[in-house]
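Just dropping this structure here.
In this view, the complex is presented without one of its protein chains, the others remaining in place.
This part shows subunit A:
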């Protein structure tokens, strides 16, 4: 493992001091913060280009229908209408996973979910565009809609996509070890079914895109709310049949992503097609209902589990059958399917595993990537089954987790290698801080406490298409005019990666974070990065940045050495000074030193500006089964949570009073940002556990596509949160740090459900846990 991260810097061996960080580990307020609190920051919808027109998309009121005809002649006659497009203008399908692309910018021949786009209008202003939509006549032949995947797999007579028999998008099986034999020989087996709900990301900024096509040069410049500009770049090139070098994507700041902006949006394509048609910039900003109609949120899963244990409470085998509701199109589906498979293997040692999964089409807005994707669903099930097993063995839920927890150096049966884990420390700290052992099983009826663990990948070892180029490239430019400028295509979606990247660059370069300029992502300016997903950025950009910065140092150190009259390999740099690590001089005992800016000036006067790049690609591993490459990551973050609940026995409402969290993110680069990631994860996990669900009528109508009816937690719904970062340093990570934004969502829902069991002795297996379900259970208890 170590070898692959070595960089060609001869001074590397002398860096005993490298863990005495000055910039890494600082809780720096984010660099774009002042612009955010004053309203100066520009999100996509804030931008206005000269001559800009406005676009709107007409969406289907039916969930499943053939389009017989679209007549937009009346719309075109309306004053101020510039163009109308339909599916005929975009016959080429796209998709984040290129080999099963089946989405269109606008429906071609058929709509497959409520709210699918069927036509788009560009007009001089929004009001005219809206009026024009009303003048478009679409004749539908309404088809029966299927909204339940359990029914969908039985309806080969009603195919949502003609080339997918039984509406199965993908299926896969993985067998590791001999799960059948292991289960037969187990001392205790739990067999149980679980359902995880249909939820949306709920970012506050809706998607927006501005496309500016220049007919004279044939170039398209798009501004978009996009967390994967590279993938969108590829797909735009395909759908528009334009070479990639004629397309430029600029990503302004993003108002929350959580995976939902991890696919190209119909606003991207429609604005581009309209702009090309009229030769003017076109802006399309989604209404909130369009965010729900295009979704990409978490896959609901119907999960059947068998989990075996030996006489000591050690896990012997897991048999996991997962039926995933994919909604209407492919999206990230195949990836999510196999992530659910991989999530079984960690954070506990599971020697034998069987996975059978299907992702099934239904007439609902498509499911996709959503914070902690693929992990939240199986974790919800497995963490509850662990509690049941603990009860059977007369152990505490804490003890059974400690017994089975993975440690640094563990290789899972699926070949996933865990270079570093402080998961046991997380369990210890969460239990100690919450007083779990003193409270569990001892609280009065209605009050309860529950524990759960979880982990997440810290990057992904494989791309969604066959390509061997580096996953991340960072370029650092040093000049006298700007100081340090960092270029990287990594996308800040609100998580704060721009600040973290600046901190990491500053650390190795020996300057202050505030002096590093991070150039916002732009496919024409920034160097390549795959995108914001899989919690990959801190780790991946960290290596690329460190490599680039060390190359810079390799150029500057000899200059500093000649000024300081010492050997080049004695030089170190910190706080804006190069200094000798050996030669001391002066009364205050300070080492010989020279200003960083003086060395830079001297270097530049003879050589001109200094620019170096670094890159990173995660390691791959051998012996992987079908789909088993998904889930592999250079390292993993861990989290343990304890939830305390107080149930209103009159109404059935579950009040989460407190959540105590302990997380292993390695060395936190910015502890304040880590804390924010943990809080946000808990909020989203709690929302799914108790409140949120997109409701679809049997005929496929969307019943609650607004933030009024889709209930997200408000400030009043939040418990007290005690978030702790356990002491950890991952030696395989560039600055010892790993993910912290998706691991902490994994334990939240099962910890709450385990707490509810502790409170009233009822085991619930379906999310969300509404007051109605709780009240019915309490009534049933009383009836007994």
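Odds and ends about this structure:
Just so we're on the same page, a contact is a pair of C-beta atoms (placed from the backbone, for glycine too) under 8 Å apart; a residue touches a chain by one contact, two chains touch by 3 or more; residues count from 1.
As a convention for this text, contacts and distances are computed from a predicted model.
The chain that is not shown carries the UniProt protein name "Carbon-monoxide dehydrogenase small subunit", picked from "Cbb3-type cytochrome oxidase component FixQ", "ABC transporter permease", "Carbon-monoxide dehydrogenase small subunit" or "ATP synthase subunit c".
Between the chain not shown and the residues A:311, A:565, A:716 or A:784, the one that touches is A:716. Only one residue from A:288, A:433, A:621 or A:653 touches the chain missing from this view: A:288.
Residue in contact with the omitted chain (choice from A:104, A:201 or A:306): A:201. Think of the hidden chain as still there; on subunit A it touches residues 27, 29-30, 32-43, 45-46, 48, 201-206, 253-258, 287-288, 493-496, 672-673, 675-676, 678-684, 706-708, 712, 714-716, 718, 721.
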